[in-house]
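In this view, the complex is presented without one of its protein chains, the others remaining in place.
After this line comes subunit A, so read on.
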Amino acid sequence: MTGAQALLEALKIEGVETIFGYPGGVVLPLYDTLFFDKRIKHVLVRHEQGAAHAADSYARATGKVGVCLATSGPGATNLVTGIANAFMDSIPMVAITGQVATPLLGRDSFQEADITGITLPITKHNYLVKKVEDLPRIIKEAFHIARSGRPGPVLIDIPKDIFTNQLEFKYPDKVDIPSYKPKYDGHPKQIAMAVKAIAAAKKPVIYAGGGVILSGASKELFELAEKCRIPVTTTLMGKGAFPETHELSLGMLGMHGTVYANYAVTECDLLIAIGARFDDRVTGHIARFAPNAKILHLDIDPAEIGKNVRVNIPIVGDVRRILKVLVEKVDKKDQHAQWLDQVAEWKSKYPLAYRAEGGIKPQAVIELINELTRDRETIITTEVGQNQMWAAQFYKATKPRSFITSGGLGTMGFGLPAAIGAQFGRPTALVIDIAGDGSIQMNIQELTTAVNNRLPIKIIVLDNCFLGMVRQWQELIYDKHYSHTQLCNNPDLVKVAEAYGAVGIRVTSPDEVRPALEKALSINDRPVLLDIVVAKEENVFPFVPPGQAINEMIID
């Protein structure tokens, strides 16, 4: 068979059902094969970045490896932001790019770009296929590397002639990479130390990150928290790892975290970090982060241990496996009632709040979305900026893989293609993209993809005529110099939605919000965009100014 046929065959064996892609010159032979082979659904996007984000989000929504496909040169470079996005958030993804034919490599040929070189720092690994016989092994390894250990994106660059060359297809059963053997079980000695530390703690806090979701450890996290009565704060990536409606939930911590999460972390005597990486948006001033705490760090990636903070008890391994053992072994007699009272007091004294008056409040919109979707299987995707932070604060995620957002890279334009990817991954879920008027335009072309596939996704644009988060910093830190952040000459987003064949609804007064949302939720055969004109200069609070400790928040 040909290399192209072998590729599709291998994808099938790897369990791939849907790929997101865009054709071009050097991938013509592959698209020709796809024309006849209908076993894999190919979703045609309108920009390769959309394909990468959709594949990334498909992976986040399903736990499977997402796959995207692009041609050489500009097609491949257009994937770059999406690959970097998946890399920063440790998302299993395989990106397949076409490349100029092997005799033309390195000659600055038409649409040639050194994509393996370009993506070196933003992939877990990458491959340039030089012989067609290597293709099956490389695909096998790529999927294995993407989904095992700390997951991440892997890129396979395939020259045009490889697609047409013939090979005898035999897919390897096993992967054998002597230099890649991730460690899954936590060291028993370290676990014993952790058990002791938990038993002795008087003010423990769990700080759970995206690793809990990636390893499917929500149940074990829940058991640990309940058994030992430990309050849980999550990172942005960890949203949904622990039900935010639970009494032990502290919501999100960090720059826009809740007051009570930030106070609890600052005051705690044991910080149990699980699948989290002490990002600067979480820690604030690093030397003053959890200053009184012993730090227990569970992570699959040894390089995360001690990268940003000193760690007292590291446990390297799959957090689900470690937590399983930990839950079994912990025996906590002291249920630290005083600490829980203290946390409860902070919670009631400093709830997440906003002033209700003054036009449509974005926070109120999120609260309403939360109320209207509570009984349905819902996936929230977000763009990046104020919309993302309000969503993170006011949407109460109760299940893993229900809150999909660009955490590490902070990619504006992620939310819409992410909604598309999530909807393909989970067709029965209600998918809502919470967007801003800035970010929605960064991948607005993907409305076509959503319309053509009759995806009933809801796009909620919190339209404040500003690049809101940057404006907020300009207001608070740069003396209100609103340098290039006013977006008042935006196009009419309702008309834009309609032009694409979606439903567009504008909402301008607070009493219209509920009926508009209800209407949007009732439309099932196409995307709906709600352009909600919100209070223009609303800020996201709490806010830890850059360089401050996380208990030094501006609250309003």
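Throughout what follows, contacts are C-beta pairs under 8 Å (C-beta built on N, C-alpha and C of every residue); 3 or more make two chains touch, one makes a residue touch a chain; residues count from 1.
The definition used in the following text is that contacts and distances are computed from a predicted model.
Undergrad: So which of "Acetolactate synthase small subunit", "Adenosine 5'-phosphosulfate reductase", "Carbon starvation CstA family protein" or "NADH-quinone oxidoreductase subunit J" is the UniProt name of the chain that got left out?
TA: In UniProt, the chain excluded from the picture bears the name "Acetolactate synthase small subunit".
Undergrad: Specify the residue from the set A:74, A:103 or A:117 that touches the hidden chain.
TA: Once the missing chain is taken into account, the touching residue is A:117.
Undergrad: Looking beyond the chains shown, say which of A:13, A:177 or A:353 touches the absent one.
TA: In the full complex, the listed residue that touches the missing chain is A:177.
Undergrad: Among the options A:13, A:192, A:286 or A:303, which residue touches the chain absent from this view?
TA: A:303
Undergrad: Extract the touching residues of subunit A with respect to the undisplayed chain.
TA: 116-117, 120-121, 124-125, 128, 145, 177-180, 301-303, 305-307
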